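Missing here is one protein chain; the remaining ones are kept as they sit in the complex.
Right, chain A next:
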Amino acid sequence: MISRSIRKNRRYTLRENLTGWVFLLPALAGFLFFFLLPIIAGVMFSFSDYTGFNLDSLQFVGLSNYQKMFSDDYFLQALRNNVVYALLFTPLTLILALFFASTLNRVVFGRKFFRICFFLPYISSMVSIAVVWKLIFNPTGGPLNLLLAGIGIAEPPKWLMSSNWALYAVIIISVWKSFGYYMLILLAGMQTIPSYLYEAAEIDGASSFQRYRKITLPLLSPTIFLCIVMLLINSFQVFDLVSVLTKGGPGYATQVLVFRIYTEAFTYSRMGYASAIAYFLFLIVLVITIIQFIGQKYWVHYE
């Protein structure tokens, strides 16, 4: 009886079907044309030697684009740089965001003012802040090195001009730009923690540090975990800063994956090889997402 009534429920009239699909049509057209078709074409290109000019001359080359990646020094350098970027950008941004959110959560007056100030970098375009930071990092007269010289550092780094420092300079800018966003996510998470927990702990004589460690951090852990995942995924998509500031240089010091894809495709017209790197990027994001799905089960704290 029950199964029959469910099945009856699942049969839709022609009119219902038609209405539903008409509502979906515009978004679906965009999806098919701008996403699904390119996703399929991209897989095809990644197995070919396509140069971007004549589709008729496209030759399939099997897995050779994927094999080439692991003997290509430029790609490997970009991957290494990107891993360094991810491993520094993620924890630094998270710690800063957590610190600012925790401090902001205690302040009564001017919360909105502080929130706006810390969020301004995130709302600005990458190009504009890159242009500003390029001058701030100016090795000879830029305000940062003036400050460093002022506190007695005799030979401050040449930042974007130095192959040893350029990647760190890019990371500093990225952290500065992004922390405000994660601060707001963490702040929202902190505000869902019921205040009676804190009041109870206070009555029991817990210090504010203990309350932070035993209540805030555990209850915030799902949000922190989400932030880590988002930060890691974003790390592997860094492009704008590198494109405006360094073009991957000096030398290959700031080559990153997306910049590699862009260069292979639009400078050298190696569309096939660029597509293969693009799918490697997708693989990285996929692995991070799978870790998120598994991790969620273990890391969610219920009250």
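Keep this in mind: a residue touches a chain if its C-beta (ideal position, glycine included) is under 8 Å from a C-beta of that chain, and two chains touch if they have at least 3 such contacts; residues count from 1.
Definition applied: contacts and distances are computed from a predicted model.
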Choices "Ribose import ATP-binding protein RbsA", "Carbohydrate ABC transporter permease", "NADH-quinone oxidoreductase subunit J" or "Cobalt transport protein" - which one is the UniProt name of the chain not shown = "Carbohydrate ABC transporter permease"
Missing-chain contact, candidates A:95, A:120 or A:153, resolves to A:120
Out of A:107, A:153 or A:294, the sole contact with the unshown chain comes from A:107
Provide the residue numbers of chain A that touch the chain removed from this figure.
-> 12, 16-17, 19-21, 23-31, 33-35, 37-39, 41-42, 45, 50, 52, 55, 100, 103-104, 106-110, 112, 114-121, 123-129, 131-136, 138, 140-143, 146, 150, 176, 180-181, 184-186, 188-189, 191-192, 195, 222-223, 225-226, 229, 233, 236-237, 239-240, 243-244, 258, 261-262, 265-266, 271, 274-275, 278-279, 281-282, 285-286, 289, 296
